[in-house]
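The other protein chains are all here in position, but one chain of the complex has been omitted.
Let's look at chain A:
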Amino acid sequence: MAQARGASGDKRKWIIGIGAVVVVAALVIGGVIWTISDKNKTEGQIINPGQTTSSLAGDVTQKRDGVVVTVGKAGAKASIDVYADFLCPICGQFEKTYKTDVEQAINDGKLQVRYHMVPLLNDRSDPPGYSLDSANAALAAADAGKFLQFHDALFANQPEEGKRGYDKAQLIKLGQDVGITDPAFSQTVNAGTYDQQINAAFQQIENDPKLAQDFGNGQSGFGTPTVTANGKIVSWQDPGWLAKVTG
């Protein structure tokens, strides 16, 4: 009797052991596959161009000057500077919250916006480089007069930090989908034509004491998004900030 139980106990132990190994192996393999596919879910995706800014008034101009893009009507009284990174989640939040109001003010001829693309999180995509690639592509889109459409589509379909961004081919496709026909666009995106200028501007921005914010505990520095009006930082968390700026 004792022997029989011993034999069946050993058998049981084997079955449990093998079962555990199988379960663990399945879990690990499944986990690896899921993790990688979740991190790479932007792969092969077409960035939705959306209808977001189709209502821009005809006399709104989008002009690139160096690495800054100015959007607005001539003669707008107020102007703001927006410093943002296409990968930065809070920048995405800012765009979601205020895009309509800002673009309304632009259409009404009350506001000019100077957009600065800041590659602050360039190593925070996987593979690194999305911040710079998207900034460069946005400047290329400005050359074709389609900056805001491109900008809004990237924020509306913002990839997550730590995951895959969009590659150059996807950025080029988006450009075409927002109506860019100039072949120079894809060349500029692929060549990273503005990369150096963007990085140089970023260094200046980071070291500019006027753009440093107080994070509390005696710490200050530059962060994205930063909005300034008349050279002063605007606290955009206050819902009435835009009305104050446009007066």
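We take it that a residue touches a chain if its C-beta (ideal position, glycine included) is under 8 Å from a C-beta of that chain, and two chains touch if they have at least 3 such contacts; residues count from 1.
The definition used in the following text is that contacts and distances are computed from a predicted model.
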From "Sulfate adenylyltransferase subunit 2", "Peptide/nickel transport system permease protein", "MauE/DoxX family redox-associated membrane protein" or "DsrE family protein", the hidden chain's UniProt protein name: "MauE/DoxX family redox-associated membrane protein"
Residue of A:36, A:90, A:169 or A:243 in touch with the missing chain, whole complex considered: A:36
Identified contact with the non-displayed chain, of A:28, A:90 or A:243: A:28
On chain A, residues whose C-beta touches the chain left out of the figure: 1-3, 5-6, 8-10, 12-13, 16, 20, 23-24, 27-28, 31-32, 34-36, 38-39, 123-124, 126, 128, 160-163, 215-219
